[in-house]
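Note sheet for the following structure.
Shown here: the complex without one of its protein chains, the others still in place.
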């Protein structure tokens, strides 16, 4: 198989950087187009750690040029901006993995939590890019909505146990995320002095990732109680999940069986930690039962499984490439 | 009123240091006896930050000497060790605030979660030192069991809402603690490399503070689901609490009303953070409701409200001193 | 002695908060005026940790009002802004402790490193507020230029050894500072992701504190080689100082002798650390000699000895109050 040319729109942020880091080592993809909204700088000026490793000029995004160059493009831009690019890209036959929220929700939920949707046509065929639930659909997808980081960790933790769950009992998700999830933007919650040696919840019970979780799990939004905490960590995310279950079963065995054929989920006998998945596409999951309550702890790297490496897995599936091709599995430990 | 002589047994650890820091500035207490198991060193050798501030020799614990010197003593020693001191101290008429777990639980629960109890006689009259629930009993107490850190934050968060709680629904407590809670002892979970930029649960659903929470709230141990996480923070603790409630009420108003006369609980309109209570005896509480689910976030300094400053509040009450005398209220912010 | 009314202009930042924290516990000063440029908010909205501890309205700065209310004012505003307030305040007979750089340097040096000076008249009588070198002058000062944080730690470390120093050899100061030194302002160097688990120098050999160090030590700016590093710490500062010396002497004894009457300098037998001075006005100094090279390690809390607590010491001296009245000496340890 010959090399497949791919591009990135939105190379300036953390997820853009992670995409570059994966794609320049990818055995099947060739990163042939790197752009942001302004263009004109060297990529290593945006990301000095790439100096002497990968040097290229960042282009000003031009959909026509991109369409001539690439078969697939990763969009690492804010929601709303993404829609504006998807429309012409799909029209020109370029496959798209969109890392924003624009194609993750049904129109009504999207418009309730974000803004008016201006590309309903493509929304109708977009595939939610969680391979563990949509692998088949991804194979023929033209447009993939890459999942949010919180939903990825929460859904993968919950999926195996949804059948055991007592109907009409609350799903509790107490999540903890590293600061890179807030992006490069300067704000009070990313100021070192506010975060270091500290901890706090934000948007409790109101975060926009809650409807995404509910919709993909086919439960009511009312049943999902989602509270994220910001922890003084650069990257990583753990969701603490509590549900009520019925019936007699071995939660660990159920979990292991459920994911036995999945290469990017690790079922753990000991409580998971953030670092063991840092820099990888793994989702590590631990479960423990006490009476009718199930505690599930699900860890991912928010920038990788929660964004960029999952995006490349999706691209692999879309392009008929081995699912784990080029996907990092060596953690940033210690 | 003349000055009251007090002592500390167990001056080497973090809670011992915090006791010293409070007592040497206390307007009514005179710290006249500081001891640990070996004695013989200068206090500022154990705690260099006290150099030039407070210099004294650490004594080898001698109950007779202590009883001659002090009216009240703080025990900052491990459980089991504490019992051995309490017996003779009480016998000699010294009042005791015990920071260990030895007098917090009923005998059967204690022996299930800790070890055989060797001082059942004093256990029978020990008062659980949470002023918000036991203020009257504390006034005449001879022996106070100072609460654990997790129970303090969890109970104070839950108390106002227990009447609204739906019977037989699980109480979920997802707590996060700084590393000082693990003490000075060297272990894998206190090694910087394991903790920094990382996060993990430990003893999920099995921690010994769960029965303490259950007993003080008069609920079944089965109903309390308690999972602590270690966060890369030196001091501080936040409990995320989720319960199901019934009836129509304003959770914030209920909370404010419940604590309106308490000077060491602050009811917050915004989500609480660890730093705002660091170095103080405050418990900051935030509540938010979504349908039948109540989310309560309760923050304390694990070494202060979770140990030493609460111990001094208890001592204040026991000795008839103003409850907030000498209690720090200025947070370590920024 | 009756209580002395004092005020703060610039209550929004970190040094403003530290001033408030000290002054509301001060036995001789009464904080009767708290202002910033806009006014109109509650102080506890700017600094939530003060909720329930100290509530007051922040006023819009009005020099006339202030002059009627206060005998002394602390200016915690940026350089250049400070000058504009000093002129009328001094004219109205209010004593001023200025925490900015505006009155620290001679006019020519100031204008070289900052901007044109618009209050040369008051510059001529301003006293540099390092008590260890200017105690006598401070007693009658009307305007005190509170030293910069780096100069405080560097000068106190160097002072005892200047006579032993080999002329015309470089003074090397490799300083490390916590992030609070950069203030509340949002910038790339205060973004958590850039600072956490990282380290870097900034403005090497070009920082504006270098001329201040040179001038107060009466050496040429050319001789001072000053490089600051930003470390992933909230507060604290250590200067590593290297000089060449001649003659036969015991560096530790010289240091101890030099500071034997100073209550806010601690001479240490072991290498100093940041935390042991955190929250206090102490400067901890360690020295070690190897041949002709002297290594001096000098630690302060950048917000306290490097700003606010030193400012209150200066005010104490100016107002004839005991120098250590109200000055915190209990470190934020652990």
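General observations
The letters A, B and C name the chains in turn, as written, and every chain counts its residues from 1.
Here, a contact is a pair of C-beta atoms (placed from the backbone, for glycine too) under 8 Å apart; a residue touches a chain by one contact, two chains touch by 3 or more.
On a predicted model such as this, the values are computed, not experimentally measured, just so you know.
Which of C:167, C:218, C:260 or C:290 touches the hidden chain is settled by the complete complex: it is C:290. Set against the missing chain, the residues C:40, C:88 or C:170 yield one that touches it, C:170. Only one of the listed residues, B:92, B:125 or B:184, touches the absent chain: B:184. For subunit C, the residues touching the chain absent from view are 170, 172, 174, 176, 178, 193-194, 197-202, 204-205, 222, 225, 227, 229, 231-234, 236, 238, 240, 242, 244, 271-275, 286, 288, 290-293, 295, 297, 334.
Although one chain is not shown, part of subunit B still touches it, namely residues 14, 179-180, 184, 186-188, 190-193, 195-197, 232-234. Within the complete assembly, residues 14, 17, 21, 25, 47-49, 51-53, 180, 196-197, 234-235, 263, 266, 268, 270, 275-277, 279, 282, 303, 329-334 of subunit A touch the chain that is not shown.
The rule is simple: only the chains that are shown with their structure count from here on.
Here the CA centre of subunit A is 40 Å from the CA centre of subunit B.
For the pair subunit A and subunit C, the distance between C-alpha centroids works out to 46 Å. Subunit B and subunit C, compared by their mean Cα positions, are separated by 36 Å. The set of subunit B residues that touch two or more partner chains comprises 197, 234, 275, 334.
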